[in-house]
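Only one protein chain is missing; all other protein chains are in place.
Up next is subunit A:
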Amino acid sequence: MTRAFDEMNGGGSGAIRDSYRTLAAWLENAPADLLQARSRQAELFFRRMGVTFAVYGDEESNERLIPFDVVPRIIGADEWSGLEKGLKQRVTAINAFLKDIYGAQECIKAGIVPADLILTNPHYRPEMQGRRPPGDVWCHISGVDLVRTGEDGFYVLEDNCRTPSGVSYMLENREMMMRLFPDLFAEHAVRPVEIYTDMLLRSLQASAPAGAGADPTIVVLTPGPFNSAYYEHSFLADKLGVELVQGTDLFVNDDTVFMRTTEGPKRVDVIYRRIDDDFIDPLTFMPNSTVGVPGLMSAYFAGRVTLANAIGTGVADDKAVYTYMPEIIRFFTGEDAILQNVPTWRCREADALKEVLDKLPELVVKEVGGSGGYGMLVGPTSTKAEIEAFRAKLIADPDDFIAQPTLSLSTAPTLNGGALSPRHVDLRPFVLSSPAGVRVAPGGLTRVALKEGSLVVNSSQGGGTKDTWVLDN
């Protein structure tokens, strides 16, 4: 395999890329064991703060620290402004798409997306047909996963439109880096990512239902401490200065949501919910859910509470719908997509399936409903037996899969046993939408595949994180 594009060293000419010049010089002069010492310090801090991540299906290490790499990933001002435009365009289109799917369905009538793909999609919620959330905003919070293959080659790997997580790592990583490397910050003009929580608060306030008043009551709704992202839920509530609640802390009366407080019930206007659609209201969705709020959907339908994100947004981040995103963006914005999709075979189409089966060992195959790196095949790093087992699954249910070429993800210098080595990275920026507009926090979560050669960056699969620096002009 040819060497991947490196964020610091570029495409192989050997010249350090502009945005990395200062860092490269600093690294050159840093004492040999400095990085390792800081790295150990970081781990200690994180452990003390209790920043953990529970991995499903891993009984041994229920609460694990996500490895943190102290070498920042740097994005230049011009690079970022291109990304930012592309992200805003994409999320604007996704909101318009959701409004349309649950409204007039013009994009189905125009043949942009097949009706059955949408209407029989498990994440399409028929209950939402004909509903309009305040300001027609559906995806208040989106996380868009980007990968890079070259100087100008950014691709969207997937959209996360339900309850994207990871933003707490973006914020914690920055705090940690400022503590560990104040000198490095002094030498760089790094844009502040910590404004994210303020942006989020304003965004949620602007999304409140009509009649909520100037100071709407906002809460973060969590399934509880057993959820893998509970730490993030409590972190965000704390930073936003709002209550962290569980389903049992809320109740619905007269189509209005209330929170129990020591001073009696208090009306709730906006719920930043980190509970999936299926579990959010046992009287409308899964009846055995104990983490939801009975009757919540009645208040929602009556327009008396905002749910962020809206119910039914999962249909926009479905991996099969993803393949139509370039057409969706053109249809709703009238422009070509600024950020490209990874070329994708839809295995539901017979010709595509044949091609995929022919080159299975070279491809990445993903389950359309899967997430977190589960249920996928990375051809080049799989054994013959694994590939054959996957082939059988693929033939049995082709509709459930998409396939993509194995991209040569960019690498970034990463601390590894005392020395720096290139490791593959991706980037998840967070995009906020409200009736007041679409905004992107200047930064994101850089995930890094710590195993040499590995392309899987998911934390559940042994990935780590880095601080992401967006430079100012």
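By definition in this document, a contact is a pair of C-beta atoms (placed from the backbone, for glycine too) under 8 Å apart; a residue touches a chain by one contact, two chains touch by 3 or more; residues count from 1.
Just so we're on the same page, contacts and distances are computed from a predicted model.
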Practice problem: Have a look at "Transglutaminase family protein", "Aldehyde oxidase", "ATP-binding cassette domain-containing protein" or "Transport permease protein" and point out the UniProt protein name belonging to the hidden chain. | Solution: "Transglutaminase family protein"
Practice problem: Check the options A:Asp18, A:Glu43, A:Glu127 or A:Glu367 and report the residue that touches the missing chain. | Solution: A:Glu127
Quiz item: In the full complex, which of A:Ala115, A:Ile195 or A:Ile395 touches the chain missing from this view?
Solution: A:Ala115
Exercise. List the residues of subunit A that touch the chain left out of this view.
Key: 105, 115-116, 119-120, 122, 126-131, 251-255, 282-284, 287, 294-295, 298, 301-302
